[in-house]
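Let me begin by presenting the structure, written as structure tokens, before commenting on it.
With one protein chain withheld, the remaining protein chains of the complex are depicted in position.
Labels for the chains are A and B, by order of writing; each one numbers its residues from 1.
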Amino acid sequence: MLQTDEYTINIGPQHPSTHGGLHAEALMDGEIVKDVAVHLGYVHRSVEKIAESRTYTQFIPYAARLDYLASNLPCLGYVQAVEKLLGVEVPERAEYIRVILGELSRIAAHMLFVGSLAIDLGATTGLVYCLRDRERIMNLFEMTSGQRLIAAYMRIGGVSADLPEGFITAVEGVISDLPKMVKEYDGLITGNEILQARCRGIGILKPELAVAYGVTGPNLRASGVPYDLRKADPYGIYSRFDFDLPLGSRGDCLDRLTVRLEEIEQSGRISAQAVKDIPEGEIMGKVPKVIKPAQGREVYHRIESAKGELGFYLLSDGSEKPARLHVRAPSFINLMVLPHISRGGKLQDIIANIATLDPVLGEADR
Amino acid sequence: MEKLDHGRETPWTKLAEDAGIEFTAVSDPFFTYLSVSPAALHALMGILKQRLGMNYLADITAVDHGSEFEVVYHLYAIPDNGRRLAIKTRIAREAAVLESAFPLYPTADWQEREIYDLMGISFSNHPNLARVLLPDDFKGHPLRKDYRKEGG
Partner (left out) sequence: MERLILDIAHLLVSWLTGRGMAPVWADLLLLLLQWGTVLAIVTLNVLILIWLERKVSGFIQERLGPNRLGPFGVFQTIADTLKLLTKEDIIPTQTDRWIFKTAPMFFIIVAVMLYAVIPMGQDMAIVDLSAGLLFFISVGALSTICILMAGWGSNNKWSLLGAMRSVAQMISYEIPLAFSLLGVVMITGTLNLGEIVKAQDKVWFFVLQPLAFLTYFIAATAELNRGPFDMPEAEQELTAGAYTEYTGMRWALFFLAEYTNLVAVSALMATVFFGGWQGPLLPSWIWIIIKTYLIMLVFMWLKWTFPRIRMDHLMSFSWKVLIPISLINIVITGIGIKFIQGMGW
């Protein structure tokens, strides 16, 4: 008999498929994965410490750099947390603008997810198709704030500027094309036999495990747990919108893909309703010139970001800077299950698992 | 926020009193904060999880209050049953050790590692208490208020 040895192999931090600086150390037996250890921190920028020396308003661009693939969502979460701390009312129009931009961000993030899954599995063209469509959404962001990727468009009490002329028609154009885009992804990516063979039954995340490890967002819903903060704990004006929660049944990589594809369409539905109902009016609420929440006030505010539950814990010491800011980053928490779903699989499955867990390392490492 | 149940007659009050756990409850429009001693923390969380189905530990974070650290746990339920609580506990700066929530909530794994890493609070019974964001040979705990800063 040949004697075989186990060996470790380092996937990352410099690796084409780790979505930034993720380092997964895999213990392998040939091509079979025995265990995975995840090492983080390669994109650590000490955002929480920085927040303690910035005013509440100054932190908004830092929030945008957390989940830089859907930058409007972390900004939204942060400004809503501060608004809770201050007790500020946000005007109707601003709320609607926030919903439209938030959902567009979600669509953009999911499109990038689909594309990056495709390229991680070797289908280069899938990525380009998704990027092509995502580009249209980036153009919409550029219309609102001049920034395409990391738009710090949200403000405490509203948004920084009113929607430009032609924005609503442009959004409607993108939304009406969404089903066509998703159909194209279905044909090129989801419908591909090889992709299905590589995703079906791979990286199964059991609902019990997912809940125990605090996995949220599309990853949790792919495991069949109907939990979405937009429905479970509606923030902003989300209770006004009508949309469905796409659910998976197996909790494997394919479910995580299809759930996101369906979410693209559901987000399109929400944006369509918001675009239809958006009222005229103010875009900024009455916010004090210097933002100084009362001493000792604290708040934990959570929103459904593209990756899951994005929470902001804020504690005020009465000054214009927060005494403590903590970000509950969904990418960070979701990555915890990577070893559990990768064990016993093949090396190539780790790549599919990382891609479908969809971590953004800027957010995971903060 | 109408889902919230702030009254003294809420089920957790009774359950906690039955178990002999001392706590003080403070409510604001968004949360009810239970302050407990570090020793009673684990028992309280056990009750909340097993008896009230609060199976989702959303977030753990720690705050530096000078001579003391405050650790805050935010608890919810999946699927949502309207219950939400924040548990707070304070420990002395010199003896910053707390019992790990990992046996009850596996999601505490990395979150406690993060607190250990950045705030320097140790957790007993944690399966792998190592730094998670900073390199292993890093000195100090940056989120402490007395951590030396350079520049801004």
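Here is the rule we use: a residue touches a chain if its C-beta (ideal position, glycine included) is under 8 Å from a C-beta of that chain, and two chains touch if they have at least 3 such contacts.
Everything numeric here is computed off the predicted structure, so don't read it as measured data.
Enquirer: Name every displayed chain that the left-out chain is in contact with.
Expert: Among the chains that are shown, those touched by the missing chain are A.
Enquirer: Write down which of A:A24, A:I100 or A:I119 is the residue touching the left-out chain.
Expert: Only one listed residue reaches the unshown chain, and that is A:I119.
Enquirer: Out of A:T57, A:Q147, A:S160 or A:N192, which residue would touch the omitted chain in the full complex?
Expert: Looking across A:T57, A:Q147, A:S160 or A:N192, the contact with the absent chain belongs to A:N192.
Enquirer: Mind pulling the chain A residues that touch the left-out chain?
Expert: 7, 9, 15-17, 31, 118-126, 128-129, 132, 188-189, 192, 194-195, 197-198, 346-349, 351
Rule of thumb we're sticking to: only the chains that are shown with their structure count from here on.
Enquirer: Counting in whole Å, what is the centre-to-centre distance of chain A and chain B, each centre being its mean C-alpha position?
Expert: Taking the average C-alpha coordinate of chain A and of chain B, the gap between them is 25 Å.
Enquirer: With touch defined as at the start, can you tell me which chain B residues reach chain A in the complex?
Expert: Of all residues in chain B, those touching chain A are 28, 30-31, 55-59, 61, 63-64, 72, 74, 76, 78-80, 86, 105-107, 109-111, 114, 118, 131-135, 142-143, 147, 149, 152.
Enquirer: Would you mind writing out the residues of chain A in touch with chain B in their complex?
Expert: 40-41, 44, 46, 48-50, 53, 84, 211-214, 220, 225-227, 232-233, 297-302, 309, 311, 313, 315, 323-324, 326, 328, 332-333, 335-336, 365-366
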